[in-house]
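Can you read through this structure? Questions will come right after.
Of the protein chains in this complex, one is absent; all others appear in place.
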Amino acid sequence: MKASVRSVNDVWIVDLQGRITIGQGDVVLREKVQDLLQMGCKKILLNLEKVSYMDSAGIGELVACYKRAKERGGTVKLLNPSGKVYDLLQLTKLEEVFETYRKEDEAVASFGG
Amino acid sequence: MKASVRSVNDVWIVDLQGRITIGQGDVVLREKVQDLLQMGCKKILLNLEKVSYMDSAGIGELVACYKRAKERGGTVKLLNPSGKVYDLLQLTKLEEVFETYRKEDEAVASFGG
Amino acid sequence: MTEATIELVIPSEVRYVDLVHGIAQCAAQTLGFEEDAALDLALAAREATINAIVHGHRRDPARKVQVRLRAAPGNGIRIEVCDEGPGFDPERAPDPRARENRLRDSGRGLLLMRAFVDEVRFERRREGGMRVVLLKKMPGRAAARKTEEKE
Partner (left out) sequence: MTEATIELVIPSEVRYVDLVHGIAQCAAQTLGFEEDAALDLALAAREATINAIVHGHRRDPARKVQVRLRAAPGNGIRIEVCDEGPGFDPERAPDPRARENRLRDSGRGLLLMRAFVDEVRFERRREGGMRVVLLKKMPGRAAARKTEEKE
């Protein structure tokens, strides 16, 4: 999986591409989010549009990122989960945990000033 | 494999797409060319541009088409063999058997009036 | 019986999970499953394989996970994932969708398997260890089309 980071206002958007799976994508995700948290970034938006699928390890890492951010007073939200990824968030009821947006500007605005 | 036929002047161009392999593409190729020969078409141009690869059965069928046309006073020529297909024609020295063209108009013109 | 079998034997290392996933997906597609159904089967096989490696064998590369796939073109596919570990009782696994479990880092594998294939069976092997059996039917449309539409 590829991950690149950009910022809009004070929101850090992580554009993910590929699959979040055991031993590979999950590690990339963990490291990117930990880097951001260590730099003091608190508003993190994971762009899932180009993530084709996740396995249980990938989903677990998503939850771990959410919790790690929360411990530091931050938030992780999701942008545009695609077909299979959307289904997985529904199936696991994580759609009720993560704030999820379809549009980037709305997602960014939701973090507040 | 998909095969569709069109004519330019009195040349019959068979546009092939997919792979020419045992039990599938080879059968499609055989039937298309036999149909054309039965209808009395003598100038046949096989467009290989969109053929990804062939196996030995597919290559054998190409040769069989060539011979069947010849028996009936016709000709089979080739248009635009792509990467792997080109390599296979070289490897088997069939490039010395088949007249092969890169450009459709040149191929059509080569059959003569 | 004119049916094909594929047996994979892998060391208990997670880097081999992609191989199982890939083989299952490829076999399913070659045998006529639509792309999405083939991915579902592969994702279920992936979860069963991860569990065999991680829980069954504690990632010990010397211990092998066996994955057996049986299929005939146009019919369903059956995949068995076998380990030599301690085994477990799937009834005792907590529901990861329950409110109190939603923030756990793990515990979603069985849920995913059950969602992605038509039937999941957990069996204790007589020789020790678990056998997880995954069954996926050829979806209707695919079954009807399977022969004609092959390019």
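All chains are identified by letter, namely A, B and C, in their written order; residue positions are counted from 1 within each chain.
Throughout what follows, a residue touches a chain if its C-beta (ideal position, glycine included) is under 8 Å from a C-beta of that chain, and two chains touch if they have at least 3 such contacts.
Values in this document were obtained by computation on a predicted structure and should not be read as measured data.
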Hidden partner interface residues of chain C, rising order: 1-11, 13, 15-16, 18-19, 22-23, 25-27, 29-31, 61, 73
Missing-chain contacts mapped onto chain B: 21-23, 53, 55-57, 59-61, 63-64, 66-67, 84, 88, 91-94, 96-97
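Quick note on the criterion: only the chains that are shown with their structure count from here on.
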Inter-centroid spacing, chain C versus chain A (mean Cα positions, whole Å): 27
Between chain A and chain B, centroid-to-centroid distance (C-alpha), Å: 52
Mean-CA-position distance for chain C and chain B (Å): 43
Per-residue multi-chain contacts in chain C, two or more chains: none
